[in-house]
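A single protein chain has been removed from this complex, and every other one stays in its place.
Coming up: chain A.
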Amino acid sequence: MVFKKTFSILATATLAVGLLAGCSGGNKDQNASNGGSGGSSGSNVIKIATQTPLSGGSATLGESIKLGAQLALEEQQANFEKLGFKLELVPYDDQGDPKKGVANAQLIGADKQIFGVVGHLNSGVAIPSSEIYEKYSIPMVSPANTATDVTDRGLKTVNRICARDDFQGPAGAKFAIEKLGAKKIFIIQDKTAYGSGLAEAFKKGAEDLGAQVVGFEGITVGEKDFNGVLNQVLAKKPDLVYFGGLYTEGGQLIKQARDKGITVPIMGGDGLDSSTLVQIAGDAVKNVYMTSAAGLTTATDAGKQFAEKYKQKFGKDIESYSAYGYDSMGVLLKGIENAIKENGNKLPSRQQVAEGVRKVQEYEGVVTKVSFDEKGDNKYAKIYIYKFDEAKYPAKLEDEVSKQ
């Protein structure tokens, strides 16, 4: 019996040692190959990484950012060739998962030829990953992260070209009051960090503009019956209902509100921005407004041209964030170019590149103009307001509100 036990322990130990040995061997190989490629391609290669979800539920959006960035990089290749540098794109898949994002960020940090990152799609991934970028001084330009914490931590390397969440609420309030003439507003939120944050911001914005908030109520995520809250809405007779939350509850709420005969405009944030909202609410979605940090790319001539180029090259239609991927890469490359020039046409350090990116001013992209402020937020970022006129996705662009 004892003998048997010893034997099994021995066997396990052997297996474990074997596994470890296998692992370390693999690592050595990897290091060797990294070193090798570095040596052979010389020191004039500048790699730019993208970190977006390329697999999983939001792969469509993640890939569209990558493709947009790829298009911008390829267009700039000739320009950088003249300066004596070779541009390369290294796409990483963060799977929309913070753990994976951080692991990739470590790999990116270890690759000395990477001078910048375009990403991420999810704020939850961008925040921990950017701590690693900061450690290695790799500049990040985000196309899509709207959470306030992304730039509020005061990191030197983190920049974004889209708007902030805390601007979405006030922008929505401004539109509701000035354009829709709302005076009595009923606010419903879903008690999540996103939903109640947005609703609070909207409430403050609305009260500052002189509207009366007649109700501020919460619902529970996962429930399907919101008639109780809607009975309150019915009793208060507001002329606008604002919802801070996501499309699942939003769609149900809109449908039940219309069933109850609440016909006033309903407004929400980018959490409603999904084709599923239209599926759930059906015809009830008419007269629903939503604010979003993503602009309609095809609203301008430059945007239309971009959409055509994109379609021609990749055989796909653009998504809402394709052009933001393109512009993020554009801004990043602009910053690198400036850093190279300041460094006397020699390869700059990562710190110099990060400073160069932060200094970018008045960059004309296809969807947005970019000037970074001291925190890395874009001064020209806009909030776009969409309206559903019929049960069809996407909604119609109604207005845009800019900070300045």
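Here is the rule we use: a contact is a pair of C-beta atoms (placed from the backbone, for glycine too) under 8 Å apart; a residue touches a chain by one contact, two chains touch by 3 or more; residues count from 1.
FYI, contacts and distances are computed from a predicted model.
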| query | The hidden chain: which UniProt name fits, "Aspartyl/glutamyl-tRNA(Asn/Gln) amidotransferase subunit C", "Branched-chain amino acid ABC transporter permease", "Acyl carrier protein AcpXL" or "Succinate dehydrogenase iron-sulfur subunit"? | reply | "Branched-chain amino acid ABC transporter permease"
| Looking at A:61, A:163 or A:280, which residue reaches the missing chain? | A:280
| field | Given A:74, A:178, A:208 or A:225, the one touching the chain that is not displayed | value | A:225
| query | Any idea which of A:234, A:302 or A:397 touches the chain not displayed? | reply | A:234
| message | For a quick check of understanding: of A:252, A:322 or A:378, which residue touches the chain that isn't displayed? | response | A:252
| query | Tell me, which residues in chain A touch the chain that this view leaves out? | reply | 191, 215-220, 222-225, 227-229, 231-232, 234-235, 248, 251-252, 255, 259-261, 276, 279-280, 282
